[in-house]
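Only a single protein chain was left out; the remaining protein chains are all shown in position.
We just call them A and B in the order they show up, numbering each chain from 1.
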Amino acid sequence: MHKKLLAFLAVSILTALVWAQPSGLPVDVPREELFVADQIYRYSNPGDYNLWMGGQTPHRHALMMETLWYRDQETGERLMGAAVSDPEYNDDFTTMTVHLRDNLLWSDGVPFSADDLVYTVQKINDTDGLTGSGGWKAQLNQYMDSVEKIDDTTVVFNLKESNPRFHSLFETRWNGVYMMPKHVIENIDDLATNILENPVVLGAYKPIQFDPTGYWELYERRDDWENTPAGIITGNPGPKYVMTIFYGDSAKKAIAMSRGELDVYFDADYEAFQTTLDTTPTARSWYTEFPWAYPNEVSTRQLVFNQESADGLYANKDVRWALALAINIVELQTDYIGGVAKVTPMPVPPTASLTKLYLDPMEDWLQGLQIDLGNGEMYTPYDPTIPEQIASWAEGQGYTVPGEPRDVFGTGWWKYDPEAAEKLLVNNGFSRGGDGKWLKPDGTAWKIQIISPPDENDAFRMANAAADMWSEFGIDVDLQGPERSVVDQNRWVGQFEVSTPWYSFVQASGDSWPESRGWHPQYYIPNGEDFRSKGGTNEARINDPKIGEFIDAMASVDPSSPENIQITQDFLKYFTEEMYFITTISFKKFVTWDERYWTGFPTSENPDYMPLYWFHGGKFAFQSLKPAQ
Amino acid sequence: MKLLRTFILPRIVQYLIVIFVGITLTFLIPRLSPINPVDNALGRLTAFQTMSPEATVALRESLMDLYGLNGNLLQQYFSFWKRVVAFDLGPSFTVFPTPVTKLIGSSIGWTIGLLSLSIVIAWILGLILGTLAGFFPNSWWARTMENSLIVVYPIPYYIVAFVLLMLLTYYLPIFPLVGGSKGAPGFTWSYLSSLVYYGFLPALSLIIGGVAFRFIISKALTSTERSSDYVRFAEMAALPKHKILFSYLIRNTLLPQVTDLGLSLGLIFEGALITEAVYGYPGIGSLLLSAINSADYNVIMGITLLSIFGIATASLLVDLSYPLIDPRVRYS
Partner (left out) sequence: MKTVLGLFRYSPSFRLGAIILFLVLVLLILSFFSPYPPDKRRVVPRNEPPSLEYVMGTNSQGQDVFWMLTFAVRNSLLVAGLAVLIGRGIGVFLGLISGYLGGTWDRVLSAIVDSFIVIPRLPLLILIAAMVRGQMTIIGLGILLGLLDWAFPSKRYRSQILSLKERDFTQTAIFSGMRTFKIVSQEHLPFIIPFLLADIVSGFLFAIGMEVTLAIFGLADMNSQTIGTMIYWGNYYQALLTNKVWVLAAPIGASIIVVVGFYLVSVGLTTYLDPRTRLARLQVKG
């Protein structure tokens, strides 16, 4: 009896195993024609390609959608999308003229023209409930008076007031206004409820199959790919098929890559990346060797103080400086981050182009910067040798440093100087208790509360480093690592003392105003209310009229003018001197790809495009791929 | 008639009260959450896009309106009941405006399929093995099975699932990492066989624990019955063993087991939350988890509602059948 049962069990298991085809990929497409990209998350509305409506855009917009211009985050250059030349403004920035390419086709063969652009703008402007385009709609309403077609390839925007940055709506950082096929959308009754099955696209790839449960999507290259912006610019066909698939956490992605079922994945954590290197010999990231990761996403990580928490303890500039000097940046960058990100003392990532615009010209100022430790004792906090120190750590680990330390590891940073920090605190009434722990000026124990979401690897590790170093310095630290949505909620209403968000005060182009304007005191909201209530980004609750002056000055000048850069440099100097927040490292991304089936992905050897394939401008990375054989 | 008034009617009234209380609680609890769906949606939209402050404020206003979150708690509560009665669970917030019923509809099949199969398989296997082990308590295989299942039974389910996952997708890369099927749905061999292939590992993890539990219960029941008089008489009468086993023993132990099966099938609607999370299996468990994380009230309430109906109905049916099964307990 039981033997029969066991036999039955064994047979059924075996049968299931026979079914188990060696390829775990869910589509039947020749592997050598298929590029498999990590989908980042599972779609909750599979088959819905109405990107003007939903927010689920990553890589979908890279493959399917076009806008006028792409600002490459790696090179800082502007790539032409549907437009054929730069935007043209009149002298007082009240009109913007756009010239369009004349050789673009929609995927159903209809040519793209000025009518499509005008229709897109008007449709977004007129339609309510397009949640995915809500930001565009609000800004179009705010800035634009009218839009008109001059001829088939020329469109003029008339603006309500002088605005030298109107084009940024159509130029990507993350994305830009997605062009609509007028001949298709005008036949749709209600764009806000239509899911646009089998969409007509302007991009080089169109979706042909999707998983009804949302784990993957399959795209096919258009036969007329040479009539798409990415096709024209790269001149390369790219893979015949692209599949995006969501495997789960970093561990599962690493496993999938080792099984040959994933060609590129988004951001691995350090450990998963090391595992991938061990288990997948053909895998790599931006550099072939240490420090591997892509270091140039235009953003930086910081420890941000809530100035109105803890009875205003962190509104004191000296306290902020003391905490900065109690951080050992070399240890933070090596022990906690693994040596794979660039150091920067300002919210400006040390990418090649931004280093030229800001960090190099400001180096002398940084080296000469002095702060008052109290009693008139002046102190020079900047240490320009940080990159060399990291380089010698790297050599100690047996790594070769691929280039000049300053190019690989970023700029100098603040000295690790607990004694100077001690002086600053003592002069502000802080004291050490009997157990050597710091007491606040009112004599009670000092406890810093940090919140940081664990799913954001580098931020959380940076928070760990700060927690360890500050507690070694004698401050009690309570580090909380709840789920990201909770962290965000606490940040918004100011329930934190120190948080770990990401910012960059400048864009890849070097312009600062769009990124820093949210810190203008006119948007300041007191602690306890959502800091975004007036649309600002000021979670630190800084209410400083001087910042407002800098931002107003930027607003009035041409973003590409040297004047704009000069104002931004002055702004950064002021912000740094105040130590409003502690910027530590730039964004690094372990964008990890496997060269088993495909090569040609952007790398440090051919840095033509950014490797951020999930951005709207990530299309050039897909389009550059070539078969490995 | 008396039965109806004194036994059936009170049960049904109680059933309705239970559902009312349950639904009210599930309306309230997500609303106490510190995470606000509008803020969440806004956070998602502004995470990458650089947006003007004026636009952010305007967007926030329009979202509050769209999500129906204007108005006080009581107003929201009444409109919630109105919708429940009309079987309209409202739109999901994260994939606005997809209706919740559609989201649940597209994921519930996976959960029902996976769970009902695993529960039934585990129930049958555990019952048979346990009864056999109880009937032949001294054989080597009964002891081996008992000793190993006793160790397996108390292990937290997550650990069983996780260990299986690592063993059979990483160390021995046999099973797929994520998903419920391959290719497009249809009555094709490749699709149907892929259902088994993709569902095997999650089902296995559920069956292991289920078999262990059922085995222990059935063995205990069988041992008790085995020492009862009628079995002894049957043995003295030299009836063949399989006859005793199947004609008398199983029949007597089966009744409580069937009620148990009914109750655990009612639990299906709670979803296999951990299973689906560990194996990346589609279904209402993973839907619920992501809804909780993004404060998608309507989805949370929809699934909870469904599971309350499932469990309450199952236990009502079990309750009503109680006097039929065990004549000793009668409602007086």
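In the analysis below, a contact is a pair of C-beta atoms (placed from the backbone, for glycine too) under 8 Å apart; a residue touches a chain by one contact, two chains touch by 3 or more.
No experiment lies behind these values; they were computed from the predicted model shown.
Chemist: Which listed residue, A:73, A:107 or A:490, touches the chain dropped from view?
Modeler: Of all options in A:73, A:107 or A:490, contact with the hidden chain holds for A:490.
Chemist: In the complete assembly, which of B:252, B:293 or B:321 touches the absent chain?
Modeler: Selected residue, touching the omitted chain: B:293.
Chemist: In the complete assembly, which of B:85, B:159, B:172 or B:236 touches the absent chain?
Modeler: Once the missing chain is taken into account, the touching residue is B:159.
Chemist: In the full complex, which bits of subunit A touch the chain not displayed? Write them out.
Modeler: Missing-chain contacts on subunit A: residues 250-251, 254-255, 269, 271-272, 274-275, 335, 451, 454, 464, 468, 478-483, 486, 490.
Chemist: Mind listing the subunit B residues that contact the chain we can't see here?
Modeler: The missing chain touches subunit B at positions 10, 14, 17-19, 21-22, 25-26, 29-30, 32-35, 150-151, 153-159, 163, 166, 170, 224, 227, 269-271, 273-274, 277, 288-289, 292-293, 300, 303-304, 307-308, 311-312, 315, 326, 328-329.
To be clear about the criterion, only the chains that are shown with their structure count from here on.
Chemist: Averaged over CA atoms, how far is the centre of subunit A from the centre of subunit B? Could you give it in whole Å?
Modeler: From the centre of subunit A to the centre of subunit B is 39 Å.
Chemist: For the complex, give me every residue of subunit A touching subunit B.
Modeler: Per the touch definition, subunit A meets subunit B at residues 1-2, 5, 16-17, 19-21, 24, 26-28, 42, 44-45, 48, 54-56, 128-129, 131-132, 134-135, 138-139, 141-142, 168, 173-175, 192-193, 209, 211-216, 245-248, 252, 255-256, 258-259, 261, 483, 485-486, 488-490, 492, 507, 514-515, 517-518, 523, 530, 532-536.
Chemist: For subunit B, which residues count as touching subunit A in their complex?
Modeler: Subunit B residues touching subunit A: 34-36, 39-46, 48-60, 62-63, 66, 92, 94-98, 103, 106-107, 110, 125, 128-129, 132, 141, 169-170, 173-185, 190, 193-194, 196-197, 200, 280, 282, 286-287, 290, 293-295.
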